[in-house]
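A single protein chain has been omitted from the complex, and every remaining protein chain is retained in its original position.
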């Protein structure tokens, strides 16, 4: 599947560092979340609206491979794409770069299942999936 | 007002440190939250139940004075009490200690207003306030 | 003292919300940190450099008054200024607005003391203080 790649840049917060002097590893998953929100937004769909209309994208699986550390005050770039899109599940893929040097810092994916507000597995709304694979 | 002092101990997480090698300052407010939850629990009232019955304790004000840093892996003790209890507001007071040395690390307070689920200011439920000033 | 007001806008992350459906109260202190980093940056001084040259701005005091909740996906604006500048201490003041409506969501301050790497109280470096009260 060929889907767009959507970029988001952000600056590393002091709060995101740990005593090793680098970004704490769980925070990359927060950046992934920002990446997929930006992906949806750029494709004309806000994740906030998806929730308002009664759907949830629960995370079923998350993976991150760490290549090089991100540090305080650096600008990092999150590149998000869709790796897989099925009737009830989708997989976002992410690459995180140091925006100044272009160095790849981390990459990973998150797999999501679509549920209603009661937590029951449901189909992804078509209006949403049409957007996801469209043109940004 | 004379109210009980309730203690909670916790161990500092790596995630809570920053690159200065000490606990990031916003995390003390998280410990305050744990302190007041423990206070309620020990007085026979869970904050989770309070929410289930339709009430919210919105934070209106928070203050923390930092005396000495907490570090990774140390055990800290949060001592929580009630500093003020009015019809629609209450103030929790907190002291945070290094549990091994007894050194005071930080102290502060949070002021809360009681609202219903629509965010309207309401009276604190009497069943709740009776518990708060009782015997743990 | 008349000092500049420096603005920073950011978008609320899902990670920053809590089960009340609004931003968790400790996260405003993270936004304060971003506000003062931006203040320094705009005045020609990076906080990262200050640390590299051996100084630390330890937080001695933090206060936040919460007026109205921030919600997921909203853009908020952090306005930062310097409220007080002494030889060894300084106070940053912050106002946080909903950037779309202009509504004031929170305001507060943080007081900092300057230390060397061993944690001893020292004077703020003059090159830094000159920048702080200059023209952005």
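To keep things simple, chains are lettered A, B and C as they appear, and every chain counts its residues starting from 1.
To be clear about the criterion, a residue touches a chain if its C-beta (ideal position, glycine included) is under 8 Å from a C-beta of that chain, and two chains touch if they have at least 3 such contacts.
Here the structure is a predicted model, which means the values were calculated and not measured.
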Q: Give the labels of the shown chains that the missing chain contacts, considering the complete complex.
A: A, B, C
Q) Where the complex has a chain not shown, which of A:29, A:85, A:104 or A:133 is the residue touching it? A) A:29
(Q) From the list A:65, A:87 or A:130, pick the residue that touches the absent chain. (A) A:65
Q.
Touching residues of chain C against the unshown chain: what are they?
A. 14-15, 17-22, 24, 26, 72
Q: Name every residue on chain A in touch with the hidden partner chain.
A: 19-20, 25-27, 29-30, 33, 51, 56, 58-66, 69, 110
(Q) Take the complete complex as the reference. Which residues in chain B touch the chain that isn't displayed? (A) 11, 13-15, 30, 33-34, 37, 46-48, 72-73
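Please note the rule applied: only the chains that are shown with their structure count from here on.
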Q. So, what's the distance in Å between the C-alpha centres of chain C and chain A?
A. 27
**Q.** Gap in Å, rounded to a whole number, between the CA centres of chain B and chain A
**A.** 33
Q. Do you know which chain C residues sit against two or more other chains?
A. 30, 33
